[in-house]
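The complex appears here minus one protein chain, its other protein chains still in place.
All chains are identified by letter, namely A and B, in their written order; residue positions are counted from 1 within each chain.
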Amino acid sequence: MARMKFLCDAERCIECNSCVVACKNENDVPWGVNRRRVVVLNDGVPGEKSISVACMHCTDAPCAAVCPVDCFYTTDEGIVLHDKDLCIGCGYCFYACPFGAPQYPEQAAFGVRGKMDKCTFCAGGPAKNNSDAEYAKYGSNRIAQGKLPLCAEMCATKALVAGDGDMVADIYRERVLKRGGRPQTWGWETAYGAQG
Amino acid sequence: MKLIKKQRVSQGSGQQMHSDAIDRRTFLRRSGVALGGAAVASSLPLTMMRQAEASPEFAPKEGIQTERIHSICTHCSVGCGVIAEVQNGVWTGQEPDFESPFNLGGHCSKGASVREHGMGEHRLKYPMKLTGGKWKRISWDEAINEIGDQMLKVREESGPDSVYWMGSAKFSNEQAYLFRKLAAMWGTNNVDHQARICHSTTVAGVANTWGYGAMTNSYNDMHNSKAMIFIGSNAAEAHPVAMQHILRAKENGSKMIVCDPRFTRTAAHADHFVRFRPGTDVALVWGMLWHIFENGWEDKEYISQRVWGLDRVREEVKKWNPQEVERVTGTPEDVVKQAAQILAENRPGTIVWCMGGTQHTIGNNNTRAYCVLQLALGNIGKSGGGANIFRGHDNVQGATDFCVLSHSLPGYYGLSNGAWGHWSRVWDLDPEWVKGQFSQEEVEGDGGKPVHPMNYKGIPVSRWIDGVLEENIGQKDNIRVQVLWGHAVNSQTRGPEMKKAMEKLDMLVIIDPHPTHAAVMNDRKEGTYLLPAATQFETYGSVTASNRSLQWRDKVIEPVWESLPDHTIMYKFAKKLGIADQLCKHIKVNNDEPLVEDITLEFNKGMWTIGYTGQSPDRIKSHMANRKTFNTTTLKAEGGPNDGEYFGMPWPCWGTAEMKHPGTPVLYDPSKPVAEGGLTFRARFGVEHDGENLLAEGSYSDGSEIRDGYPEFKADVLKQLGWWDDLTDDEKTAAEGKNWKTDLSGGIQRVAIKHGCAPFGNAKARTFVWTFPDPIPVHREPLYTPRRDLVTDYPTYEDRKRFYRLPTRYASIQANDFSKDFPIIWTSGRLVEYEGGGEEQRSNPWLAELQQDMFVEINPADANDNGIRDGQMVWIDSPEGAKLKMKAMVTRRVAPGVVFTPFHFGGWYQGEDLLAKYPEGTAPLVRGEACNTGLTYGYDSVTQMQETKVSLCRIRAT
Partner (left out) sequence: MSKLNVLLMGLVVVVLAGCNQSSSVTVHKPGVYKGASDPLLSANTEERATALSERFTMGQLDR
């Protein structure tokens, strides 16, 4: 079974935010909630690099470990999803996540958190695939349609790659081989363990 | 749930944690987005809270048929394919267009957001007019009638030139052509569009060097480049998907050089970064060329065969020794030399330039200097080489080619009687009728001689405000009615004077999907009209990408609200003004909408100069349908119905559509026969100058029967060559007395190409343009320069009494020393999320969220000197009196002594948010100070391009 992974090639990422916007568009993510974002290191000076970050769908996901209501599950493809009906918006998972992925939309006045929202690898959630209900709660389910995450599919430069971990690694290895330099699979060790 | 002890939650190494921590800060700072969203959401204004909820109306629904419609992104000239998913006429989804050879599915943030156009919550919804200082909804009929009556009244009193028709690079080709024709039928040359303030200096400079003013190669062809030099181009933000090809080239081993006053996001990917003082491009380029000549790195054989006048350049370049280059540009010798060496050692190499080079008082000098650099290296007319001039708007290439420009008719035919004669024949109109539409009073022209308004260049975009305000101008009366049709006035300099001009107008008509900055920045109380135009996703037609390829857009959805496609609005005006029959003599009109394909076929009949004649609607549509068959590097179809043709038939696509020319992927590339997309340099400037031969020597395109240089083709030339009888009888009748540009049968082109020749001749590129103010590009200090010490050595031009109908100042401004009170250089540029005036993007929540504040980049040293903290509000004072309020971003991206502002903001004026002045519900989500409110006077000496890349300012804390 394919194990789905993300990889952002910092040599190719140009910080165009297409991935962020594609996600908003595909999943109707409201203003103020960002399932994906682009982070910049050394902004404005030589060595400037940007990387697109979302939930990495970790092996042994730390969010699942801290959730007091056990609303997380992992699909056969390694995609980490959660049930919003169960989620109480407590915010623990945000503190556990090494990537700062979980987001909490404002629901009412005075800072009451809404249900947690995060990147679903465009695989919806625990509801009928591609139903109106699933879309309203979790956004689109591209995986069920045999499509990959839109953020990666629409990346301007093919910096952000999503798919079967081995295929992702192959592409990346090829690029590193061609251009030389040290491979920097940002976040892989944290998300997928030492062997990536 | 079990509690266990001592399990490390985060396995992030120090390095990763480090990155994580910084990024959130940076992110916060750049976009103002708080983590989690709670903070932002609670501070949102009410309208935005609504936006923050899901909008079920536009959600994809289960169990409903989904249509996939193909269109082209409307936000830049890369021309990315867009796939729209539509359910019951509602745009519910966007998919990547993997089959497009331009983007291979990729988009930048703007392209990834185009579905929002279909929601249009903040669009202008109905025609509106301003009465008593209030916006009032009116009907289309009322609007057209009232506006038309006023126009006719002004025409009666002041002549047709007092109505100004400002068009747009957002038009499709068909709309651009129809718009230029509409202005002609109305009887004025006061028609122009954004190309004037975008690449006009490129078009003029480059066309006068080697024939055509366009990008020579393509984004895709950059895969073949061994070196790439960017100067004044920030592709990562302005042409993001181009970076896909650029970074592929880099992975193939190409060396990347970025020359820019700012360390841009493009520079972040460069192998070699060259920082220089804004406005010193010529000095820098001559500095590189100095090393090239010094070391004999120039391509001598290429130069002797294909370049004329280089010895005169050599004389000028001699002055630019490394010391002088450093004195003027601030760039040390080794940095300049290394750039030159990289270019010399890695051929073919390509040069890319954009607004950083073009928007100067000496913009035409800059663009020609870039050309000379490439000619000296022998890089033009080669795959992997070329001058890859990235155009801006999605159809600015097309709108330029159709000459929505005050100085020419479509196809760069100019304004001579011959040009009017040619187009009158294409339009099938009596030339005397056309002439009769114009004012018949001759005026004193630019050169001081009397000229008929029909043959006199109109007022350009950059100067329309002076056309309203100046007293001594080259037309009967001032501009009294201004039509802003798809134009962002915040992209133009001199805000306070623009405000004054707007208030002086009898009538201001704004036709756009949004109200725009123009609707709110003035204090008019009456006589402003807003007409809602549809976007290109709500209509269809062809569009020309930067690489000269034509693509076809299908209609995704019906126009939203009460908006109408631009060509329908044009027709409605024509009808009201009594020129509809002439405008659409051979164009079918359904329910006020001219048939798009008929317009394409009409321009196919007249655009011989640049080969827009072979791209019939059927051929373009076939390319679209089979786009996956085109190679992503060569753009050539491999198999399939378009086998051997180049994607989108990049112009020149010679002859008629029946001739099936494949298009020209690389301009001036003699390695291929002309029939297969090869070309020579155009013989545009005669055959000799000062007794020197201007034609090519020993260089000719593959398969050419004339194995040397030759002039352009005319009926007589065919006869001399004994090729006349290759024409059919019908062609002979049409071609008699005509040339390759005016023979409406295409026969002359066909026969020239049959014999392997380029219809426009085979000449040398010229590096000495004797018709320009500076025949050899020279450095001249900007009008607002901080370097008073250089003004004597490198002074600007003398003031001109009349230039494009207007007095134009140079020396009288430079004579003043502003640098004491305004010590900091001020430059401007792009952000990836926004485009142009930014109206569409700042109204789109997906994009607006990512850039919420207008800001100024300032170096830590200047920030400290002026007591400015990162993130605080500051004032920028302009030497012409405006003051602008925005956030400070303290960063080393800019050098000490230079500040940078993005130019996409609007909706504020001198510190004041104009929210209350928008018609209800149409204000963009993000508003901010328009930097051009403060940017200053200064216009290119050939094209009237505005200077937006060098001015001066003072910055102080609020």
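The rule is simple: contacts are C-beta pairs under 8 Å (C-beta built on N, C-alpha and C of every residue); 3 or more make two chains touch, one makes a residue touch a chain.
Note that the coordinates shown come from a computational prediction; the quantities given were computed from them, not determined experimentally.
**Q** Among A:H57, A:H82 or A:K118, choose the residue that contacts the chain missing from this document, as touch is defined above.
**A** The single option touching the absent chain is A:H82.
**Q** Return the single residue from A:M116, A:V161 or A:A191 that touches the missing chain.
**A** A:V161
**Q** Which parts of chain A are in contact with the chain that was left out?
**A** Answer for chain A: residues 1-2, 42-45, 61, 64-73, 75-77, 81-83, 85-86, 96, 123-129, 141, 143-144, 146-148, 152-153, 158, 161-164, 167-168, 171 touch the chain left out.
**Q** Which residue numbers on chain B touch the omitted chain?
**A** Output for chain B: 1-10, 12, 14, 17-18, 20-22, 25-26, 29, 96, 98, 104-105, 244, 248, 632, 860, 870, 890-892.
Here is the rule we go by: only the chains that are shown with their structure count from here on.
**Q** Would you kindly tell me how far, in whole Å, the mean C-alpha position of chain B lies from that of chain A?
**A** Averaging C-alpha atoms per chain gives centres 36 Å apart.
**Q** So in the complex, which bits of chain A are touching chain B?
**A** For chain A paired with chain B, touching residues are 11-12, 14-22, 24-26, 28, 30-34, 37-41, 43-46, 48-51, 53, 62, 65-66, 68, 70, 94-96, 98-100, 103-106, 109, 111, 113, 130-132, 135-136, 140, 150, 153-158, 175, 178-179, 186-187, 189-190.
**Q** Chain A touches which residues of chain B in the complex?
**A** Those residues of chain B that touch chain A are 1, 7, 9-13, 16-17, 19-20, 22-24, 26-27, 30, 33-38, 40-42, 44, 48, 51-56, 58-62, 93-96, 98, 104-113, 115-116, 236-237, 240-241, 243-244, 247, 250-252, 263, 265-266, 268-269, 273, 832-833, 845-847, 849-850, 857, 891-893.
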